[in-house]
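Pasting in a structure now, in structure tokens, and then I'll have a few things to ask.
One protein chain is absent from this view; the other protein chains keep their places.
To keep things simple, chains are lettered A and B as they appear, and every chain counts its residues starting from 1.
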Amino acid sequence: MAGAHKFDQVEYYKPEDLLALDYRPPETGWMDTPVDFRPGTWIYPGKPKHLEYLDLANPRQWAPTDENWKLPENWKEIVLAGIKERLEKYRSFKIFMDICVRCGACADKCHFYIGGGDPKNMPVLRAELLRSVYRNDFTTAGKILGRLAGGRELTVPVIKEWFYYFFQCTECRRCSVFCPYGIDTAEITMMARELLNLLGLNVNWVIEPVANCFKTGNHLGIQPHGLKDTLTFFADDIEEVTGIRVDIPMNKKGADFLFVTPSGDFLADPGTYTCMGYMMLFHELGLNYTWSTYASEGGNFGLFTSHEMIKRLNSKIYAEARRLGVKWIMGGECGHMWRVLHQYMDTMNGPADFLEVPTSPITGTRFEHARSTKMIHIVEFTADLIKHGKLKLDPSQNDLLKVTFHDSCNPARAMGILEEPRYVLRNVCNHFNEMPENTIREKTFCCGGGAGLGTDENMEMRLRGGLPRGNAVRHVQQRHGVNRLTAMCAIDRATLTTVCDYWAPGVKVAGIHELVANALVMKGQKERTINLRLEPINEVEEQPICEVEE
Amino acid sequence: MYDTGKIMTGLAAVLVMLTLPFWYSAATGKAVEKHDPVLPKTEKKCVESRQYMRDSHMDLLNRWRDAVVREDRHTYVSQDGTRYEMSLTNTCMKCHVERAQFCDKCHTYMGESPFCWDCHLDRKGVL
Partner (left out) sequence: MNAFLSLVAVLAVMLAAYVGTGVLDAKFLFGTVLPYAAIATFLIGFIYRIVDWAKSPVPFRIPTTCGQQKSLEWIKSDRLDNPHDTIGVIGRMALEVLCFRSLFRDTKMERHEEATVVYGPGLWLWIGALAFHYSFLVVFVRHLRFFTEPVPYVAVLLQRVDGFFQVGVPPVMASNLFLLAALAFLFARRLWSPQLRYISLASDYFPLFLLIGIAGTGVLLRHFVRTDIVNVKEMAMGLVSFKPAIPKGVHWFFFLHLTLVATLIAYFPFSKLMHAGGVFLSPTRNLANNNRMVRHVNPWNAPVKVHTYEEYEDDFRDKMKAAGLPVEKE
């Protein structure tokens, strides 16, 4: 591999090297094949200061390549007690430990297996890493027959293997779609990561955002005044594009609804353009809403840590809605955030009986499907607006874009919000093409960077995990000239940018509301010549050398 | 959320279904009822040994059928050298006069529906 670059840089990896895939398993059985911590495949451990701040176990300096991981003395006891506790608390865990028949239907469904060929990235084998210990210590057959019954003793190498492979799962749930019993590797990975956390084993790319979020309200650690500055910059850019100055209501009591979005939208392109899109939409409709600096994160890296941590971080949303006295809550475009909001929030921190059923102030639509949780997805809101003809849209303003849509894992497989984004997209752009059907909707492929894996030091795994998605993008790029991949997920917007640059160069990534805002005809706007990226919206030839107006 | 009620109902239903033969037997009480076929009073010896006839009479009859219908052979020589005409009606039913008292006893007991009677009449002319 190339010399001048380091393993955390994309250039270090040549596609032909990554594609020299060998799906044949090694000669040695999986129980006898130790894990190889080669650079580019694993993530740096959580820094002790973050663990200390969060009261997590065993804060210390360590590295996965160290021989001694400085585990607590009674580590084995801790893990076995942890398994027992979780078996008693989660039927899912018990069932998924017990009923797998190893039919192999999940094997070639995992993006890491498809792009990497490591047999332990087959969902079935990933689960067996934990299941083998469960069988050895918690089942009659395993206690008597041991290895013959598929059991193996819990040892330090097993723990190392868990750390490696359970931080090579993006909890995307694609395998669970194909499993005849619905065994969900995300659930197993969540349990395994909880167990690892009991020993102080986690990754910094997860635990730092968690600590930030706990303290400042968002993963990126943006402090209240910083958030105000950020949104003000966005307002400046919006004014440049449209000539209109949008309001930025923050921590406003008595607003109709609280708006929460992943903090990735505040900082990293192209998520920022999506965030501008939200602001333009709300302004154009004259909505009485508010941002919050305390609940300034929709995403929840607690999901990649433990159920307890999900609840600790998520509590801010209802608490802030109550403090501000809003009627309901709206959430922005994010993936795992919506898994938490849809499947965990109400149970963990509800009931939200102090809120009202979300109702669109523009169309009057009552969002009955959110009558308990009181929180709706912005794409549901926008789809309703468009259906009622409440938005003036000029899709030709997106004419330079040949668009396709990537279903993000959690909205697709933990919610089923499939049609709303497509409906919106078809109304805001003129060129829309789907990727092959086995790669979209509930069968969508992960970006390869979800569940806290979207950092750089594991770049090899990200590129491998991104291969299936990148491949499908390239397919529509070649066939339909697609140059814009839309996705309603902040992690997608960050990581798919890398994936597309690598596997389908020329395709850029955007959020849905970036395209909505570009097509939105606002009252009193100046003639639109550039989009939110400050790029011309028409062919360059027609535009005498585009100079950005000052 | 436990859904204990639903699970226990389902479990009970499955267990009842899987143990159905036990309940069925208790309900009908016919488990050990005599089903013995009525043996002919006149003859003591069948074409072949008793065990062979019990295990494999269907095989014998099938071969008879093939011999007569397809090869036009009509005589069967048994293990002990006795010659018989290969005929269900004329040989078998000469002794086992009543189908209902002999054949049907076991066939009904076993839920068998042999296709002999698709063509053959019993002596009373019943198919």
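By definition in this document, contacts are C-beta pairs under 8 Å (C-beta built on N, C-alpha and C of every residue); 3 or more make two chains touch, one makes a residue touch a chain.
Values in this document were obtained by computation on a predicted structure and should not be read as measured data.
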item: Visible chains in contact with the missing one; value: A, B
item: Among A:V10, A:A57 or A:M250, residue touching the chain not depicted; value: A:M250
item: Identified contact with the non-displayed chain, of A:L154, A:L467, A:A517 or A:I537; value: A:L467
item: Of A:R193, A:H219 or A:K316, the one touching the omitted chain in the full complex; value: A:K316
item: Contact set of subunit B toward the excluded chain (per top definition); value: 1-4, 7-8, 10-11, 14-15, 19-22, 24-26, 28, 30-33, 35, 51, 54-56, 58-59, 61-62, 106, 108-115
item: Residues from subunit A at the interface with the omitted partner, ascending; value: 15, 19, 21, 23-25, 29-30, 55, 87-95, 98-105, 107-109, 114, 119, 122, 124-125, 128, 139-141, 148-150, 173, 176-184, 187, 214-217, 223-225, 228-229, 250-253, 293-294, 307-308, 311-312, 315-316, 319-320, 323, 342-344, 346-348, 350-351, 365, 367-373, 375, 380, 383-384, 387, 412-420, 423, 436, 438-439, 441-443, 467-468, 471, 474-475, 503
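One rule holds in what follows: only the chains that are shown with their structure count from here on.
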item: Between subunit B and subunit A, distance of the C-alpha-averaged centres to the nearest whole Å; value: 67
